[in-house]
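Before I ask anything, here is the structure I am working with.
One protein chain omitted, others in place.
On to chain A.
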């Protein structure tokens, strides 16, 4: 009886430890390549991940989307990941400086656009309306790329923005626009395209709209550097470029 109980306890312990350690470590022999990508790449990378999995049977692409600065912080903290794609070069440079990546390559560019709720209830016509304190405006915080781009855009237009909230990433701004909680927000033109008829876009003149280059790189501590390089090659291939362009990105 005593032995049975000990065994039962051991079994429980194994199960508990297995459950704790087992997140990801499955017994079937397949590999996972983990991609940290800027929030604005959500749809494009989701689609490219399916293509990649079809081309590499037995491989699963795990995608983690967040603001670029969070991603770099995660990469520097040693998050188990293979690929890093950010929404601007300044953020990627922080990863380069810390030796977390080498030789990032530009694979896309994007520029900012004003997003308003359907029907444009507050009659926003241009950037100047976002400098009007009586309107409710969402921007990204200047610490994240979409916020830096928004700040540069207002500076180029000679305006001071009057935001009511500074969100952590571009999708949070888009959500507040979709819900109609703000009159306008600054997002990327790809976000306006991805949101379909849930928001309306208002173009920012090309001479003031800030443009971001999107770099991608394999992490130096990648567990699967070959697969990571293959994913990177797919993103930069003509297939990748076609998906990016159909989402509204520019490609080099």
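Operating definition for what follows: a contact is a pair of C-beta atoms (placed from the backbone, for glycine too) under 8 Å apart; a residue touches a chain by one contact, two chains touch by 3 or more; residues count from 1.
Here, contacts and distances are computed from a predicted model.
Enquirer: Using the UniProt record as the reference, specify the protein name of the hidden chain from among "Molybdenum transport system permease", "Heme exporter protein B", "Ferredoxin, 2Fe-2S" or "Alpha-E domain-containing protein".
Expert: The record names the chain that does not appear here as "Molybdenum transport system permease".
Enquirer: Please identify which residue in A:64, A:120 or A:136 touches the non-displayed chain.
Expert: That would be A:136, which touches the missing chain.
Enquirer: Among A:67, A:215 or A:248, exactly one should touch the missing chain; which is it?
Expert: A:67
Enquirer: Out of A:163, A:215 or A:248, which residue would touch the omitted chain in the full complex?
Expert: Per the contact definition at the top, the residue touching the missing chain is A:163.
Enquirer: What chain A residues would touch the chain not displayed?
Expert: Counting only chain A, the missing chain is touched by 9, 67, 69-70, 73, 136, 138, 141, 143-144, 163-168, 172, 176, 179-182.
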